[in-house]
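The complex appears here minus one protein chain, its other protein chains still in place.
Going in written order, the chains are labelled A and B, and every chain counts its residues from 1.
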Amino acid sequence: MPSDSFITLRNVGFAYGDRPILQDVSLSIPRGKLIAIMGGSGSGKTTLLRLISGQIRAQHGEVLVAGQDVGRMNNAELYQHRRRMGMLFQFGALFTDLSVFDNVAFPLRELTKLPESVIHDLVLLKLAAVGLRGTEKLMPAELSGGMARRIALARAIALDPQLMLYDEPFTGLDPISLGTIALLIKKLNDALGTTSIMVTHDVHKSLDIVDYVYFVANGRIVAEGTPEQVRHADSPWLAQFVAGEPDGPVHFAYPADESLAQAFGLQEKA
Amino acid sequence: MKRSTIDLWVGLFVAIGIAAVTFLSLKVANLTPQSDTNTYTLTAEFDNIGGLKVKAPVKSSGVLVGRVSNIALDTKRYVANVTLVLDSKYQFSRDTSAEILTAGLLGEQYIGLTQGGDMENLKAGDHITITSSAMVLEQLIGKFMTSFADKPATGSNAASASQ
Partner (left out) sequence: MMEKLLSPFRHLGALTINAIWRLGFASRFLLAILLNSGQSLLRFQLTIREVYFAGVLSLIIIVVSGLFVGMVLGLQGYNTLARFGSSDALGALVALSLLRELGPVLAALLFASRSGSAMTAEIGLMKATEQLEAMSVMAVNPIARVVAPRFWAGVISMPILAAIFNVMGIFGGYLVGVVMIGLDEGTFWSQMQNNVDLHYDVINGLTKSLFFGMAVTLIAVFEGYDAVPTASGVSSATTRTVVTSALVILALDFVLTAFMF
């Protein structure tokens, strides 16, 4: 484990009600690194990000950010933690009653005392970074899914956070904007020293830009490594994921108590 | 923050609201200046005030000259102590009489003032000494019945039975 670890998860367990989602997850992310978390749908990736942002609290283990346990923060500490953090939501979560401009300006207006002229310039800068200058006056309802995602990204990076959490930044993007956004994430990381965690399904694009990859399945970290290691790994998990094969150690189906045949009454229950 | 049309609308909205409250106060409630400079108070005692209520009108020759501001029971002598607030425009002589009257047959009760002949006028805080109480319908009927029963001294069975 590197000594200057910025984010450390130790034996983290989390359950929604009595359905365990994450079990005994440990990982450590050094400051300034860009890491990817991959895994099947419903494997608990978003849950992992929510633990780090403090939206939910782990029932076991600890989630340390800069040495502080997010699960034990009080309200004031939590807000302090979130001020230096940006998060891109899986579904964008733009404020539907605000224009694109006001959405991107939102964190600047709420959390800083910058004059309106500076905010104006910053917003245009961020919009240019995601390639959507000229959309300032549109409302979120007038954007396509991919555009909304990019506006949400502009909003998330508005305050140049120390820690960025991206929940599937690449879904719904055409190849060109995908390349641009991937480059932007990389640049942000290199230029500002931001520590970034990116949840993604896009194996090939992310392997090009990240420093380290974790694979999550069934609530556990099943594999990890640098992009180089991942590409040449002989782990069946990775092989299946990288090659995109439907069957293998990663189960495509949600674990049900009975088989489809049983559910249809074609077969006696075991 | 720049000004927007929303501000204009909200400003208009609040202005209409203030206008509405002003209208309700002045035109509907007739916000008569209740300040002490334009009014003075008198008191009067009645044996029985009937259904008189606070804020009941005080009239003289049918003209509204003031209102009842307070009603209390004098627990020493067991009479009703009524405080009247009158418009300073109207002055009454010291031997003015006050009686409790009813508007119409079953209407609201009010106080009627009848000017006397004294040269001196009542001052603020003075006491009206000549008063006559409210007509209470039950007593009225009772009186009527007794006088009706008394008159034919020869005694009719029906009348005595009704007592």
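As a convention for this text, contacts are C-beta pairs under 8 Å (C-beta built on N, C-alpha and C of every residue); 3 or more make two chains touch, one makes a residue touch a chain.
This structure is a prediction, so every number in the text was calculated from the model and none was measured.
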Options B:24, B:73, B:124 or B:137, residue touching the unrepresented chain: B:24
Touch with the omitted chain, as defined above, among A:82, A:126, A:149 or A:205: A:82
Of B:10, B:124 or B:141, the one touching the omitted chain in the full complex: B:10
Missing-chain contacts mapped onto chain A: 53, 55, 79-80, 82-83, 85, 87, 89, 91, 93-97, 106-107, 110-111
Missing-chain contacts mapped onto chain B: 1, 6-7, 9-10, 12-14, 16-17, 20-21, 23-25, 27-31, 55, 57, 64, 104
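Heads up, the rule we're going with is that only the chains that are shown with their structure count from here on.
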Centre-to-centre distance between chain B and chain A (centres being mean Cα positions), rounded to whole Å: 78
